[in-house]
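Single-structure report; data block below.
Left out: one protein chain. Kept in place: all the others.
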Amino acid sequence: MITLGEIVALSGILFSGGVYSVLTSRNAVRMLMGIELIFNAANVNFVAYASTTGLAEGLSLAIISISIAAAEAAIGIAIVLLLDKLFKTVDVDKIKELKG
Amino acid sequence: MNTQITLTGIIVFIERNVYLRFLLVAIVAFIIVSIGSLIELYIERKFWARIMSRYGPTEVGKFGTLQLIADAVKFLVKEDFSPAAADKTIYNLVPVFSVTVSFASLLAIPFDYTVASLFPSSLHPLTFVASNFDPSLLVAFGFFALEPLIVLFGGWAAGGKYTLIGGFRSAAQLISYEIPLVLSFLSVVVLAQSLNLFQIIQTQAHSWPFAVLAFPAFITFTVALLAELERTPFDLTEADTELVSGWNTEYGGTKFLLVYLSEYIRAFAGSAILVSLFLGGWLGPAPIPPLIWLFLKTIIVFTVLVWIRAAYPRVRIDQMLALGWRILIPVSAVWLILTPFVAHVAMMHGALA
Partner (left out) sequence: MIVDVAYYIIVLVTLLSVVGFVVTKDIVRAAGLLLVVLACVAAAFAFMNSLLLAMIQLMVYAGAVIVIFLFGVMLTRREAPTSRLRQLASYENLTYLVFAALLFLLILRASAGLTSPLGYAYVSPQLVATSLYVQLRGVVYALAALIGASSIGAIYVVRKEKKQSDGTRGGV
């Protein structure tokens, strides 16, 4: 039988991997991909607790969270593409000025 | 007498062991799908040829039936190369992923109601292909919709800029036409009140087929399916008389065989989904068993797709995008909004269960 603790451990792997990737990446797209990992960790938790208690609100919140994460990824990539056009690079260590 | 007991014993053993039953169902489904795809490939070449007033393959096998096997052997014995600038891991994995995804979308299509007729003295009818689970329509469509990913990775993995641009164009087309596809099948979901393909076919047993009740959705689904399968008139991304082959230009030999095969398995899956949603799946009058009905309807739908391929010219990319975003999405969205009223009227007159 799969216990709830094992599912939360899986979401822990995803969460810490996402946080580490956001903190240590120089490429802006890799940072955004790390943020998606964090979203997935939260979704795994939502679905785990929803199927444990049998309430459907967890699944509905997971669906809403997935759709909002997708929209946010789209806007993030649009911003990164604009950054590339303005600064000619997506290296976040080199983008230091606010004026563009 | 002895063989009767052994056969019954085997059936009981299979029924008591869940994983063995899944394995058996998977093997039989694989065989059915492969035979279906081969028949489709044969019809494509012969029927298209006759529309163009030529004969198609006639040499190998009695009416060119073994030509496909000859072609497969030809692809298999070619050299296994990869371009120098290619990313070898992704380049080798893309054809495998493509075939896996195409077969996986067939998990969810219910093939038959029972195969009791195959076992003359069976104890209980085996429900064929355990596809009576609730989101089976989403499963069938979800694997079908993983194609833009394959196209992008495939176009990038070969390492050249023309395949990359071909990959972008294919991905743009595939993503644009997923939305009218989903909005069309949502009309059917509203009419049948279930996401379960089994339940959708059962609802059509007691009412008019959904191709009549949701006619605009049927038309938009067919057009969007043509674009999703990248068939003419929407094959501008792999126009094989103009570009070489779009995103799969640099694939040769066995890898190209897998990509080509996955295209036709997707065509079978798409036609089977269309038949299950709109034309009643395995329903049909008695003497022909339900499995053969599904097969027959899928082959007829695919023949109509081949006919469309032979008859229409190719659209340009701006015409294709305008058709998808400006015409198909508003039409399918408006029909989705009108569907509950249509369902109410149909229920009052007994045309819907």
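As written, the chain order gives the labels A and B, with residue 1 at the start of each chain.
In this text, a contact is a pair of C-beta atoms (placed from the backbone, for glycine too) under 8 Å apart; a residue touches a chain by one contact, two chains touch by 3 or more.
Note that the structure is a prediction, hence the values are computed from the model and not measured.
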{"item": "Residue of B:Leu7, B:Ala49, B:Ala72 or B:Leu138 touching the missing chain in the full complex", "value": "B:Leu138"}
{"item": "Selected from B:Ile175, B:Ile219 or B:Leu283 as touching the chain missing from the view", "value": "B:Ile175"}
{"item": "Absent-chain interface as seen on subunit B, which is shown", "value": "19, 87, 89-90, 133-135, 138-139, 141-143, 145-146, 148-149, 152-153, 156, 164, 168, 171, 175, 195, 318-319, 321-323, 326-327"}
{"item": "Positions on subunit A contacted by the hidden chain, ascending", "value": "1-17, 19-21, 23-24, 26-27, 29-30, 32-33, 36-37, 40, 43-44, 47-48, 50-57, 59-64, 66-67, 69-70, 73-74, 77, 80-81, 84, 88-91"}
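The criterion applied here is as follows: only the chains that are shown with their structure count from here on.
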{"item": "Distance between chain centroids, defined by C-alpha means - subunit A, subunit B (Å)", "value": "33"}
